[in-house]
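See below for the structure under consideration.
The other protein chains are all here in position, but one chain of the complex has been omitted.
Then we have subunit A:
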Amino acid sequence: MWWRSASFILDGQQHQNDGVAPNPESALLSSPSMADSALNPKSNVSAYYQTRAAHHAVITSDWLAQAQAATDDGDSLGSEAQIGGKGEGSGKAFSVIDEFNNWRKQPDLAEAVAAIRALAAAIRKSEATTMMELEIELKKASDSLKSWDATSISLTAGCDLFMRYVTRTSALEYEDFNSAKSRLIERAEKFGEISCKARRIIAMLSQDFIFDGCTILVHGFSRVVLEVMKTAAENKKLFRVLCTKGRPDRTGLRFSNELAKLDVPVKLLIDSAVAYTMDEVDMVFFGADGVVESGGIINMMGTFQIALVAHSMNKPVYVAAESYKFARHYLLNQKDMAPALRPIDFGVPIPSKVEVETSGRDYTPPQYLTLLFTDLGVPTPSVISDELIQLYL
């Protein structure tokens, strides 16, 4: 008989050790993360969720502390908390991280596309004279981007896609290096345009699934799902949306704000009320932070829960995700991902002996998902691995 070992005791000791040691990530980490680890006893807080929170201009006490601690590099935008830091350690005049941070600030741009644009800028500014050299530079740039935030799946996926792309186009015989370079830049730009286009394609594909009089349950603030709703509202479909509150960063509130602007009837629920209202729901819509090889998705904490409830009540679960979010991870359980921690503000001080589960995301296995809306079509989750194999092998 196997008993579950009381491993949480061992885990607890390990966490204490980790928090004291300096952040093992490379020196290219921007300074707020380092400042953050001084505030949080736990290991690195996910920069990905910080970005999303920044887009929503959510100011928490942690944020204010970081904003004070971070060095301003002069392009602060209004009241938004500044999280851009300088990339250190690379002696180059041009820093990919800088470029990336510049792109990342735009609230409408997905992180992977910001990375692609930054890498495209890296190509443009590179002084390499041969294809090999260019590739090596790009690889360094992409690695530094990936290590800047090791927890973001779409960032890693986007960088990988781009690198894959570069190694494949160099197989074509371009006699002239400059024309090859310009072609690469041109295609990188095109890839960058794909983001907005991808969202529109997904919105178009999903229109048929939203019928008049339907009730949609939404979780988390996904720009793709917002686009879907916008297009449906424009097409004069009558539907109403139930929106979970999305603790702790109140994404639900922002989402319901946006929907109210579109004149779509919205109802806010607390996260625990999902099962209670699942009866009147016709379908569930999620975005995704990343789509893994098994066909499951990684999304904001709470997604798995809602998918479970929907599945047990036979409601279809639809996921809207662009294709550059496909990542080559194969997750077996929740703990398989790199942890992405997110500070949770309970509003009241917590006694120090009480631990808080601060993981920012969970993994939803493919059997709870019905269909995925991507810009490549509307496949069932089992097709994702097929796509990835086609690309990477």
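The rule is short, and it goes like this: contacts are C-beta pairs under 8 Å (C-beta built on N, C-alpha and C of every residue); 3 or more make two chains touch, one makes a residue touch a chain; residues count from 1.
In this text, contacts and distances are computed from a predicted model.
Asks: Select, from "Prolactin receptor", "Leucine-rich repeat, cysteine-containing subtype", "SUMO-activating enzyme subunit 1" or "Translation initiation factor eIF2B subunit beta", the UniProt-recorded name of the complex's unshown chain.
Replies: The correct option from "Prolactin receptor", "Leucine-rich repeat, cysteine-containing subtype", "SUMO-activating enzyme subunit 1" or "Translation initiation factor eIF2B subunit beta" is "Translation initiation factor eIF2B subunit beta", the UniProt name of the unshown chain.
Asks: Using the definition of touch stated at the top, determine which of A:F191, A:F255, A:F285 or A:F304 touches the missing chain.
Replies: Checking each option in A:F191, A:F255, A:F285 or A:F304, the one touching the absent chain turns out to be A:F191.
Asks: Looking at A:F211, A:Y276 or A:Y330, which residue reaches the missing chain?
Replies: Residue touching the absent chain, from the options given: A:F211.
Asks: Could I get the residues of subunit A that touch the absent chain, sorted low to high?
Replies: Where subunit A meets the chain not shown: residues 161, 164-165, 168, 172-176, 179, 187, 190-191, 194, 208-209, 211, 323-324, 326, 371, 375-380, 382-383, 386-388, 390-391.
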